[in-house]
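Only one protein chain is missing; all other protein chains are in place.
On to chain A.
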Amino acid sequence: MALAFDEYGRPFIIIKEQGQKARLRGLEAQKANISAGKAVARILRTSLGPKGMDKMLQSPDGDVIVTNDGATILEQMDVDNQIGKLMVELSRSQDYEIGDGTTGVVVLAGALLEQAEKLLERGIHPIRIAEGYEMASRLAVDHLEHISQKFEFSVTNIEPLVQTCMTTLSSKIVNRCKRALAEIAVKAVLAVADLERKDVNLELIKVEGKVGGKLEDTELIYGIVVDKDMSHPQMPKRIEEAKIAILTCPFEPPKPKTKHKIDIDTVEKFQTLRQQEQKYFDDMVQKCKDVGATLVICQWGFDDEANHLLMHRNLPAVRWVGGVELELIAIATGGRIVPRFQDLTDEKLGKAGLVREKSFGTTKDRMLYIEHCANSRAVTIFIRGGNKMMIDETKRSLHDALCVARNLIRSNSIVYGGGSAELSCSIAVEAAADKYPGVEQYAIRSFAEALDFIPMALAENCGLPPIDTVTAVKSQQIKENNPYCGIDCNDVGTNNMMEQNVFETLIGKQQQILLATQVVKMILKIDDVITPSAY
């Protein structure tokens, strides 16, 4: 096929060695792509919702991850197929943008692809389908805006925020103590939030985990936790009203970058050099002491002698603290990171009310707590749990909850969950479809049908009869003109999501629909897949 003829009629080959390349064209390519996309969605489908199941993933190195976070599953899955990779990207971008709903977005994209396949079989051109989807998605997003509600919260009234985070957490393994974790997440976000600018820098929230204890022992620390201990075992383990010098220079003799040599050729030189060395250490410690520091946190190591001098001068110190942690400490304590001893001044010291070392369990794990900081804008969530997998999963779940809380602070519009928003959109899109002349109408209608897939999957995962439940809820929505009816996943007895307090952020939902549509459009437009054969 990739054969052309030049002006003399001699054949030449456009694509080299085409015999070794697998190539799919036209409808065949689209169908292959769709089936790959669907396969990815099918894997995630069972993880949707509060009763969704987990996946166990074994990494190439043999580590085991148990999770139901869509983004994590796909990332670890080692997908080889190109379209599969697109889906992975899709869930990742939802993760970056919103942080939650990573499973939903893939399931929705899968549903859209499935519907598109039917339309393709009827002979509708893929571009027309794509355009129809585009229109429908715009309709759906507008409708979401329409049914969304503003919800009020303030620093004193965090209950609504906690409720939202609970919805997010309820689908994770940690739902046993979702209330506690949701409160931790909300408090953490509020602590670092800039309510006037409506922005939250999630980097200020550090999530640390340590194996052992119970999930219930997870705590929020208004300060920083560093997985380090004092450099000298006999330094005090508890410092009150600490003044912290944050250094990025080692307590070691200087190592100038330029190449140099010091030649020792006489005994005197040897002596002076030695004295200088001693003085150097002495000076370093003295400078820290002079500015009034009571704790030194250093990014680098200490020489044995310096270490002892510090201990001797009663100046506790911590060494090998990572760069990120150092920055956080600087933010939290209001100190400045000082790159040279000469630059140390009183103002550059950070202040913290209490620094203490805490040990855990029977092993000799110790961590350093820096609390009551001058600027409490940096917080740490410290997770405890039965095993490493549990902690990793809790970290991921908390990340989702934090993102949700952040999104709510950014924009406080919400829609109701439990599939109610999707159903309501589906009804609206379906109704609007009839107004469009042309082939797009079919595509729009299919879009509406695809939206039904999410509540359907929800119902299925909860062990409810999917078609019965979804149709019943849908008719109820139309009859009562109530867009808040959803799937009663937890067997509470009512399917009004407003009463169940199940809601999600508006931007999260909108983003899901937009992202899913975009990817589906992209997949539909592909009509030629060229893969190099195995090498």
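Note that a contact is a pair of C-beta atoms (placed from the backbone, for glycine too) under 8 Å apart; a residue touches a chain by one contact, two chains touch by 3 or more; residues count from 1.
Assume contacts and distances are computed from a predicted model.
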| item | value |
| --- | --- |
| Listed names "Aspartoacylase", "T-complex protein 1 subunit beta", "DNA-directed RNA polymerase III subunit RPC6" or "COMM domain containing 2", with the criterion being the UniProt name of the chain not displayed | "T-complex protein 1 subunit beta" |
| Listed residues A:Gln271, A:Thr345, A:Ser411 or A:Thr471, member touching the removed chain | A:Gln271 |
| Candidates A:Gly292, A:Gly323, A:Gly438 or A:Gly463 - the one touching the absent chain | A:Gly463 |
| Residue touching the undisplayed chain, where the options are A:Gln115, A:Thr167, A:Thr218 or A:Asn307 | A:Asn307 |
| Option touching the unshown chain, where A:Leu48, A:Val79, A:Met166 or A:Ala330 are the choices | A:Val79 |
| Residues in chain A touching the chain absent from view | 28, 31-32, 35-36, 39-40, 43, 46, 51, 53-62, 64, 66, 68, 73, 76-81, 83-84, 173, 176, 211-215, 232-234, 252-256, 259-267, 270-271, 273-274, 276-278, 280-281, 303-305, 307-309, 311-312, 359, 361-364, 385-390, 462-463 |
